[in-house]
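Excluded from the complex is one protein chain; the other protein chains are retained at their positions.
By written order: A and B. Residues from 1 in each chain.
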Amino acid sequence: MSKIIGHEDNLNAIRVLIKKHKKNDRIFSYIGLFVIGSLAIALLVLFLDLVIDGYPKMNLEFFSNFPSRKPEGAGILSAWVGSALVLIVTFFVAVPMGVASGIYLEEYAKKGWFADLIEINVANLAGVPSIIYGLLALGLFVYEFGLGQSILTAGLTLSLLMLPIVIVATREAIRAIPVHIREAAYAVGATKWQVTLHHVLQYAMGGVLTGIIIGMARAIGETAPVITIGALTFIAFLPPTPVTDVAPFINFAWLEAGFTVLPIQMFNWISRPEHAFHINAAATGAVIIILTLLMNGIAIKLRYSIRKKIKW
Amino acid sequence: MAKKNPKISRALAKNIRRNFVERLIEIALMLSGLIAVLITFGIVFILVTESLPFFEAVSLKEFLTSTVWTPNFEKKNYGILPLVSGTLTITGIALIVAVPLGTITAVYLSEFASHKIRETIKPVLELLVGVPTVVFGYFALLLVTPILQKIYPDLPTFNMLGPGIVMGVMIVPYIASVAEDAMRAVPMSMREGAYAMGATRFQTAVSVVMPAATSGIVAAYILAVSRGIGETMIVAIAAGQQPNFTFNPVESAATITAYIVSVALGDLEHGGIGYQSIFAAGIVLFIMTLSLNILGQWTRKKFTERY
Partner (left out) sequence: MALLLNFVIVFVKKLNGNPRNKIIMARKEILKAESKNFNFHYADGTHALKDINIPLYEKKITALIGPSGCGKSTFLRSFNRMHDLYAGNKYDGEIILHPDDTNILDKKVDPIEVRMRISMVFQKPNPFPKSIYENVAYGLRVRGEHNKRLLDDKVEEALKGASLWNEVKDRLQDLAYNLSGGQQQRLCIARALATDPEIMLFDEPTSALDPIATVNIEELMSELKKKLTILIVTHNMQQAARISDYTAYMYLGEMIEFDETDIIFTKPSKKATEDYITGKFG
């Protein structure tokens, strides 16, 4: 059946056909690049638009003024302080719990229904809409536990959101560590916890850190659950300072204080009809997006450098 | 009985203490592991208990079939359908945008892009995922809708089209990432089979790789629907907060999430029917997203089992 007869004709027919098909390849390449280019441009436009719109407000006063009825003098002092304090709570709750959870699932849990149950729950929690966490926090923290609409409540709420991210990152980082490293540690007489603490956790630290940064970046921008627990939108005072000049130098009164956070302040200003407030919103948005892009950028960079550096 | 060797008994005592500590640590870690289960139970528990009084006052039939949702009016109506219609319409618009763009991005990254291009593009997509939704809401209201109004002047300031489109852009990276994972999991031997037949890249992608990765790609779409349904800030900012039983994208309407936000922004009277109604709406939202997530994960898993 080999085509000796009319061979040249056959070859030419094939060539014409290939040319036609290759055109589809090329067209799709262009479409693909175009789509991805548009997405990148969308991201850029997003960023530039906020920065340009908000530029007139980008000065120190904006960071040191309270919100005000007058758009010109309004600032984000209470919002960024609130965000920072809420994040401190979130960090100290979500990180230990998430890392411990991840360690348990990877290093300790035996295969079986119990591990499966936890696993299914972690997977589903990652997909629960953030506003549902807000409802949980409203019912549980605000009213059942009587924590009120406080910084503590908000921090706990956001830590629920951050938890699955930290758990998943911890597990992935731990899973990348080969068995022979653990065996080497066991072989010199280490206990399970020593192996975990001295080796597994140390080597997984980079990956865990990536997850923590991404989780914190997400917590900074989260709005819906914080609104749902009833965060105030207009706050013209600061919570008590966490550090004092009298012993024991630390107080926890700020945990119970009312608060607002950056995204809520932005949301509040977007909702005003006056254009001047939209400028404030843009400036706040620029602050938020610079923070989150920076944190995500660091996390991505960190992940790539870990992937490059470590070859087991 | 031989005399006890003091060295050995000391070591033994140390062992017992060490084993005890080890056990304690394991239990502490297990409790942390349980937190995920507790949260799930907490969600179900709170949603059910807080909305029970609501369902005592409002019949399930009215809740599920009435097409009017006016909890703040004199004559109160509690039909969830207008909120569902708003949610579905906006999610539908988002999918019209995100499914083609996300799929094209995934195919390009998985089958066309060189290693170097892929390593450059993926971080950009990850950054896009990191953009807070309140920022997307700003764009929907103050950038996209004004542009749309130039094309279609009758478009109201609050509408479903603008936020739908913006939500679509937000969802693209999710679809692209899950679908790309699915396509890259298709074994190389299958691609080689197609290339060896003289197929071009495009032919291989469309006729071999995509069919082989169908369930993974479908899972990406399902998870995207779930994400759209649960999205809050874009719609709360740009679609309006007025419940409206319509599927018309150029009208303003509230979604389930936007309703919860609008009530939470007002003065919440703990135990009042307004307070309870957001938990009732929350149950509907939770059931919708949970079933989609389970379906999506199941589809995805079914795919990974095959290879």
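Note that a residue touches a chain if its C-beta (ideal position, glycine included) is under 8 Å from a C-beta of that chain, and two chains touch if they have at least 3 such contacts.
As the structure is a computational prediction, the values presented were derived from the model and not from experiment.
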Shown chains touched by the chain that is not drawn here: A, B
Which residue of B:V129, B:L148 or B:A199 touches the chain not shown here: B:A199
Missing-partner contacts on subunit B, residue numbers: 114-115, 187, 189-200, 203, 207-208, 211-212
In subunit A, positions touching the absent partner: 1-4, 7-8, 11, 14-15, 17-18, 20-22
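Note that in this section only the chains that are shown with their structure count from here on.
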Whole-Å separation of chain centres (CA-atom averages), subunit A against subunit B: 15
Subunit B residues within the subunit A interface of the complex: 18, 21-22, 25-26, 28-30, 32-37, 39-40, 42-43, 46-47, 49-50, 101, 104-105, 107-109, 112-113, 119, 121, 123-139, 141-143, 169, 172-173, 198, 200-203, 205, 223, 226-227, 229-233, 236-237, 257, 260-261, 264-265, 268, 270, 278-279, 282, 285-286, 289-290, 293-294, 296-297
Footprint of subunit B on subunit A - complex, ascending: 18, 21-22, 24-25, 28-29, 31-33, 35-36, 39-40, 42-43, 46, 49-50, 96-97, 100-101, 103-105, 108-109, 117-118, 121-125, 127-136, 138-140, 143-144, 160, 163-164, 167, 191-193, 214, 217-218, 220-224, 227-230, 233, 263, 266-267, 270-271, 278, 281-282, 285, 288-289, 292-293, 295-297, 300, 304
